[in-house]
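In what follows, a single structure is set out as structure tokens and then discussed.
Here the complex is missing a single protein chain, while all its other protein chains stay put.
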Amino acid sequence: MAKMNLLQAINSALDVAMAKNDKVSVFGEDVGHFGGVFRATSGLQEKYGRNRCFNTPLVEQGIIGFANGLAAQGSFPVAEIQFGDYIFPAFDQIVNETAKFRYRSGNEFNVGGLTIRTPYGGGIHGGHYHSQSPEAYFAHTPGLKIVIPRNPYQAKGLLLSAIFDPNPVLFMEPKRLYRAAVGEVPEDDYTIPLGKAEVVQEGTDVTVVGWGAQVEVIERAAELAAKDGVSVEIIDLRSILPWDADTVAKSVMKTGRAVVSQEAPHTMAFGSEVAATIQEQCFLYLESPVMRASGLDTPYPLAHEKEYFSDHLKTYEAIKRSLNY
Amino acid sequence: MAKMNLLQAINSALDVAMAKNDKVSVFGEDVGHFGGVFRATSGLQEKYGRNRCFNTPLVEQGIIGFANGLAAQGSFPVAEIQFGDYIFPAFDQIVNETAKFRYRSGNEFNVGGLTIRTPYGGGIHGGHYHSQSPEAYFAHTPGLKIVIPRNPYQAKGLLLSAIFDPNPVLFMEPKRLYRAAVGEVPEDDYTIPLGKAEVVQEGTDVTVVGWGAQVEVIERAAELAAKDGVSVEIIDLRSILPWDADTVAKSVMKTGRAVVSQEAPHTMAFGSEVAATIQEQCFLYLESPVMRASGLDTPYPLAHEKEYFSDHLKTYEAIKRSLNY
Amino acid sequence: MVSPREKAMAKQMAKDPQKTAVTTTLEVIPANALDIPMFQVLKEDGTVHKGAKLPDINKELALKMFSTMQFIRVLDERMIAAQRQGRISFYLSSLGEEAAAIGSAAALQFEDMIMGQYREQGALAFRGFTIEQFMNQLFSNAKDLGKGRQMPVHYGCAALNFMTISSPLGTQIPQATGYAFGQKQSGEKTCTLCYFGEGAASEGDFHAGLNMAAVYKVPVIFFCRNNGYAISTPASEQFAGDGIAPRATGYGMKAIRVDGNDIFAVYAATQEARRLAVEENEPVLIEAMSYRMAGHSTSDDPTGYRTREEEDARRVREPMVRFRNWLLKKGWITEEEADAQQQSHKETVLAALKEAETVPVPALEEIIVDVYDTPTQALQEQLESLKAHIKKYPDAYPKTSGGVK
Partner (left out) sequence: MVSPREKAMAKQMAKDPQKTAVTTTLEVIPANALDIPMFQVLKEDGTVHKGAKLPDINKELALKMFSTMQFIRVLDERMIAAQRQGRISFYLSSLGEEAAAIGSAAALQFEDMIMGQYREQGALAFRGFTIEQFMNQLFSNAKDLGKGRQMPVHYGCAALNFMTISSPLGTQIPQATGYAFGQKQSGEKTCTLCYFGEGAASEGDFHAGLNMAAVYKVPVIFFCRNNGYAISTPASEQFAGDGIAPRATGYGMKAIRVDGNDIFAVYAATQEARRLAVEENEPVLIEAMSYRMAGHSTSDDPTGYRTREEEDARRVREPMVRFRNWLLKKGWITEEEADAQQQSHKETVLAALKEAETVPVPALEEIIVDVYDTPTQALQEQLESLKAHIKKYPDAYPKTSGGVK
């Protein structure tokens, strides 16, 4: 065990994966010698050489197209997209190619070795294009897995699972926590299963669902609620696709109430799927509608970031709305 | 009035718009002399010249990038993407640029004149890449409008609204109905408001929500239900973004039950947003959960298209599940 | 006018000391600064240009290439007819471009990966894809390697190192760069050949794939079939430059322009490109000039956008007669043998068609297979309710209800 922040945990996962299997390579804009703009790939080029850790030209559609080909060839590419906001030029390669590669070929070919890493989320004064939480854009895509860790321990274990999972994985890292989240992380290899949610805190009155950096926000909201005597069960989805509806449904059947708290704009955020599914599976147990605390339906603003953000207070208010319905 | 199929109605809308305002131009792959692979732009180059109706090189990101610039300059570009399945290379230009152009500039600039037309949907033996219904991918994008007509009359009226609406509009055309849907259409200019749903059929027992080609499927399901003595209220959303939650909520408060029927894969389809919103707004009125009839969570298959499709029988079964809950 | 020191500084600035000189007069580089000729060995009549060097092709190989050409032409003709008869939903012919696909595939090693666009059935046939395999794909039946999931002509075969075709244009170009990167890293002396049309070369993915290949120096051959059209769009509305070949220079990549209707020229060019790719890690762009003699696909009618005269003018340059004439003159085949071979292909194709038609669609269970390596719980549930549904309405799903227990 060692104390690591989230970035160091990512770096450690990459290091373990590259040491373990020489068909693992990492690349992206500035990830080579420089180690990435957040330094997640720091030291890897020195250790594993320019053939396994390298810069790409500035072209996201090329990075993922290249990675798809490399994965099809039998490698385990770990491609970095510098910011989640810049993943959209690669949307076609991800949604039409990566996700459909195995199915369309009848499993003659697959890109299961592919992992795409990208930082996401706000709260860092990044405005429109350094703050988005684009997970919902990808969640409508059968064939893809989407994973989001909330702390260093998860980051390393989930990333190691993602890299060697026989399916392509979009791994989204909460950049607000890169240095802020610090915790004990095993130095060796370990994995955390994909597709399984985690009950972060048990409770009896209301289930609050979140993922990634938002879990911390929910924890703060739960503390406020606790002062009112409300017992909150917190669930961290960890995987957005496929997602663990069972764990959420089980919890909601117990508490009778559900809230989703999410960073992205309200309409068609992943919370919509959670709410739609939960109301279906738990209809007779629900004492109030599934509530959603979300970002506003606007592009991500800079000066009004605080106001835009679905913070702990808005989440707390959603919990209260759920309870007082 | 004249009898037109859906393609002719589109063509007529373009003709009216181009005649009315010489800053309207239409372009895309093969839309020039040839008139588009579906012939939606047939005759327009002859009539308005190569400067206002023209072929583009084969590059969707370029078509929309170009269209964004042309719209910013003050024109009304109507850009065609040959198939909805091929819109993804333009995802960045649409989601990061088109949708945010006005907001990010504080309204110094806007691309409100832009309309993007694209055929969508299955049922034509098109397999993976000529069948997708990608509306949900775009519905998470504040700043964009998304419109889907279900018949020739709507197609013309909504398209004319879209072209001159001061906001960018993604206009998705149900290609299965291009020639199959025929109806009376005014030859002149007329508009249908964006953002407003239409109650296609009034009923008292259950509200079924759909859009585009799926409305016809719902009508068939409603006929089956009618034979069981069930009175179905059918709502055609017409606009996916912004969408008319009020009309749906009002209906569900009356019927107490809701079903969404949609072509796209189940998870994170637009029905998820409808279900999430309706359970919130109509919680105390709902006698059963909002049900969804959707495509399977797989890429769009060819040989098993019939089995994959959320047809009238599956919609009918969803109605029954809703009633017998 | 410029001091040596100035020159040296300028060179340093451009990163590559060999490259930039200073000029003190404003020079506008003209729009067509490069002049790239087209390599040709066989004249239209099948005779060899004086002084031209034939590639080293023995009789066996030459006859295999020719037989494949004849086979593909028969297949294309037959399947267009089958589509017209409503027996398959879609087809796409390679009429007039057989030499480009077959000549290039013949110059590769079997271990080299081929990534196609969709009009390179000749390359696949040359690799050994059987007529049964073609037919099973075209009929989307239970024996299709692709499990009936994609439209006709979206072939693929891992055993033959032929990547499954995908409809979105250009996507395979950066993928080829990535595949070749893996080949180079693994140390095997193989390469990737990537086909695409001059239309697809307009996509952003083309730019991405070629630039990355030049930077990483991977063993990839980009093989552009410039057949003059992208559906109805003529090359003149696709680009203003002198075709696709000069773009290579923009990426610092080698290029060859070849007559795509001359199978020997294509073979020789690809052989040299392969040598450069595999032995010198130099990616190469080949532009093969040809003409799409058929409509774009069975959904297309070219009379809407080009004239019979134009088609006739191009027909005289077509690749098969040219090759056949050479073979006849060479004495490697007789008229009778060639005709008999074609007749035999016809019979094979027809028999296989009839057979494939009778094979049922893939089992319903396949609908959720291969989305992930193993079906998720949600997919299994979706399959179960689909089965229950089909059991309830067996007549509505006639192709699969029989198999649902």
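Order of writing sets the labels: A, B and C. Residues in every chain begin at 1.
The rule we apply is simple: a contact is a pair of C-beta atoms (placed from the backbone, for glycine too) under 8 Å apart; a residue touches a chain by one contact, two chains touch by 3 or more.
For clarity, every value in this text was computed on a predicted model and none was experimentally measured.
Asks: Where does the absent chain touch, in terms of which shown chains it meets?
Replies: Contacts of the unshown chain, counting the full complex: A, B, C.
Asks: Which listed residue (B:84, B:143 or B:210) would be found touching the missing chain in the intact complex?
Replies: B:143
Asks: Which listed residue, C:76, C:120, C:205 or C:370, touches the chain dropped from view?
Replies: Selected residue, touching the omitted chain: C:205.
Asks: Considering the whole complex, which of B:67, B:221 or B:240 touches the chain not shown?
Replies: B:67
Asks: Which residues does subunit C use to touch the chain missing from this display?
Replies: Residues 1-3, 6, 9-10, 12-16, 19-41, 43-44, 49-53, 202-208, 211, 214-215, 217, 228, 234-243, 245-257, 259, 265, 268-269, 272, 276, 282, 284, 289, 291, 313-314, 317 of subunit C touch the chain absent from view.
Asks: On subunit B, what residues meet the omitted chain?
Replies: Subunit B touches the chain not shown through residues 25, 51, 56-57, 59, 61-62, 64-75, 77, 89, 92-93, 96-97, 100, 102-110, 112, 142-143, 145, 166-167, 195, 242, 245-246.
Asks: Using the document's contact rule, name the residues of subunit A that touch the chain not shown here.
Replies: Contact residues on subunit A toward the absent chain are 29-30, 32-35, 37, 54-55, 57-62, 85-86, 88-89, 125-130, 266-267, 296-299, 301-304, 306-308, 311, 313-314, 317.
Throughout what follows, only the chains that are shown with their structure count from here on.
Asks: Which chain has its C-alpha centroid at the greatest distance from the C-alpha centroid of subunit B?
Replies: The chain lying farthest from subunit B is C.
Asks: When the C-alpha atoms of subunit B and subunit C are each averaged to a single point, how far apart are the two points in Å?
Replies: Once rounded, the distance between the two centres reads 35 Å.
Asks: Whole-Å distance, subunit A centre to subunit B centre, using C-alpha means?
Replies: Centre separation, subunit A to subunit B: 30 Å.
Asks: What is the distance in Å between the mean C-alpha positions of subunit A and subunit C?
Replies: Taking the average C-alpha coordinate of subunit A and of subunit C, the gap between them is 38 Å.
Asks: Among all residues of subunit B, which ones touch two or more of the remaining chains?
Replies: 61, 85, 88-89, 128-129, 267, 296-299
Asks: By residue number and range, which residues of subunit C touch two or more other chains?
Replies: 147, 149-150, 154, 166, 168, 204-205, 371, 378
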